[in-house]
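Handing you a structure now.
Moving on to subunit A:
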Amino acid sequence: MLSIKDLAVTFKTRKGEVDAVRGISLDVGKGETLGIVGESGSGKSVTSYALMRILDAGGEIRAGDVTFGGIDLRAASERDMRDIRGREVSMIFQNPRAALNPIRRVGHQIKDVLIRHAQATRQNAKQKAIAALEAVRVNDAAARYDAYPFELSGGMCQRVVIAIALACNPQLLIADEPTTGLDITTQKAVMDLVGDLAAARGMSMILITHDLGLASQYADRIVVMKDGRIVEDGTPETLFTDPQHPYTQKLVNATPRIGASIRSLLPAEIRTAEPVHKVHDRPLLDVRDLVKTYPGKSGPVHAVKGVSFQIKAGQSLGLVGESGSGKSTTSEMIVRLQDPTSGHILFDGQDIAATPAARFMRHPVRRDIQMVFQDATDSLNPRDTAASAIAEPMSRIAGLSGAKRRDRVAELAELVGLPQPLLSRFPHQLSGGQKARVGIARAIALEPKLLILDEPTAALDVSIQAIVLNLLVDLRARMGMSYLFVSHDLNVVRLLCDEVLVMKEGEIVDQGPTADVMGAPKHPYTRALIDAAPQPPRPVAA
Partner candidate 1 sequence: MTETSRRSFLKLTGGTMGAAMLPFLKSMPAHAATGGTIVVVSGQTINSLDLHRTGTNRASYQVAVNCYDRLVSFGTKEAPGGGFSYDYSVIEPELAESWTISEDGLTMTFKIKPDATFWDGRKVTAADVKWSYDRAVSAGGFPTVQMKAGGLERPDQFEAVDDETFVIKLDKPSKLTLPDLAVPVPFIINAEVAKANATADDPWAMEYLHTTPAGSGAFKITRWEQGQQLVYERNDAWVGGPLPSFERVIVREVPSPATRRALIERGDVQMSFNIPNKDAAELDAMDGVDVYSTPIENCIHCLCPNFSFEPFQDANVRKALAYAIPYEDIFQTAAYGRGAPMWGGEAEITDIAWPRKSPYMTDMAKAKEHMAASGFASGFEVPISISLGLADWMEPTALLLQEAFAELGIKTEIEKIPGANWRTAALVEKRLPLHLENFGGWLNTPDYYFFWAYKNGHLFNSSNYLNEEIEQLVDSTLHIPMDDPAYEPNIKRMFEIAFEDLPRIPLWQPALNVAMNGASGYEFWFHRQLDVRPLTTATT
Partner candidate 2 sequence: MAPRSRMILGRMAQAIPVVMGVVVISFLLTRALPGDPAAYFAGPAADEASIAQIREELGLDKPLFQQFIYYVSDLSRGDLGTSLTTGQSVLSDLAARLPASLELTLAALLLSCAIAIPLGVLAATRPGTWVDHLCRVLVTAGVSMPTFFTGILLIYVFYYLAGVAPSPLGRLDFIYLSPPHVTGFYLIDAALAGDWETWGGALKQLVLPATTLALFTLAPIARMTRAAMLSALSSDFIRTARAAGLTNRKVLYGYAFRNALLPVVTTLGMVFSFTLGANVLVERVFAWPGIGSYAVEALVVSDYAAVQGFVLAMALLFVALNLVIDIAYALIDPRIGLK
């Protein structure tokens, strides 16, 4: 039904022309779901924008043919394209809340599309829009019709986006990272919904994702893209069991999954033996009845409702939960960026919660508790070079300066695998993985005893994630640090952590050694989390 031949797309940028897509060909049959998998910059999204002809300014299709149901989409007039978009080919996007017009009622946004494509008249548009909402399993659709996006949850917003896309019964649905920005349980619900609807309507679908596991679960066929080219094409099973292209192999390896070891994520040629880290019996951190309550507009918000746990010296503890579970608040209190409402944080037996966060920078324990932030980009000052970011804690706390400090920065860069020339760069000149390394180097600069890792790999591509996770494992063994690893990704936690805590709505619902909790979840919520995580087919042992 859709056929792309030798498609090439270029972008004009400040540095000249950039080839985003360099001649790809693919077909999507009727009722088929094609997964396009690739890491950031692989050209997978650009391909979809190109076929919809909604490339951003500066983008241009240079070559190739795109035919859809016999229509030459490349040659079609803009007017015809507008008729095709939304009626024949629809798209859903990542970050659903941003994908909706924030100041227009969701019902009206659906109505706009219906009226535009003559699927409804002004009289029955509302009714049809409500029907479209019902079709995506929105409860109480008539009431939701009048809601604004900000009044809906992320999952609900994605349902609305899907409703907009499917309102006119298109033949092809392009889903561009539809689960990014959603909680793990919501992800599953949304993907199941899209899959069901596509199947029920006999609709073709292109699923664009960076997550090989997700694609393998929902796609009939998968193409793997790298640097604007298709490197491999096949069914999920063949891709996982018998990847041909080295890049596919790397990708498959790097995808965390049950049964994998941390080293197995790396490409075979650079694998080394996994270091052993030693866990002492001495508790390094002892959190007792930690409570955080914020004053809210409608009464106090109980973010953390009395949490107690311990981390032993050298131990890695995973803290798992979805957004709003209180995991970030908990970690910020431990790292002393926030003051708890009540409770104690004993670090080496000393109650560090007694020193207010505002004065904690002069506390001797400051150098012993450090943190790696979730968003490496956000956590680096855009005005500071990598070197000065890494040097900052040394100059402020350790009082190092001059050549000593420079040497130490170089040493740390070496340790985290950051090439020396990059040290003089600004964050925006670094890739995501490089920024993550800078963040880690900064956090370990003072050789802390406890490192809090707040989803350190969430924004990274899987192959980079594999490298960073292994780096963390190496550092842990080498420096004897304890980790508090905050994450929503159970597969990652499983690889890295000795023990795990599951938090929900400010409380710990499940807790214990990782294998126990993951293998035999006691709490239904833990089970739901585990079930929701996409599980790629097991590859043959490499």
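What we mean here is this: contacts are C-beta pairs under 8 Å (C-beta built on N, C-alpha and C of every residue); 3 or more make two chains touch, one makes a residue touch a chain; residues count from 1.
With respect to how the candidates were assembled, all candidates are chains of the complex that A comes from, given by their letters.
Values in this document were obtained by computation on a predicted structure and should not be read as measured data.
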Touching chain, any copy counted, for subunit A within the complex - options 1 or 2: 2
Of all residues in subunit A, those that touch candidate 2 in their complex: 52, 54, 56-57, 81-87, 90-91, 93, 95, 98-105, 112-113, 116-117, 148, 150, 161, 164-165
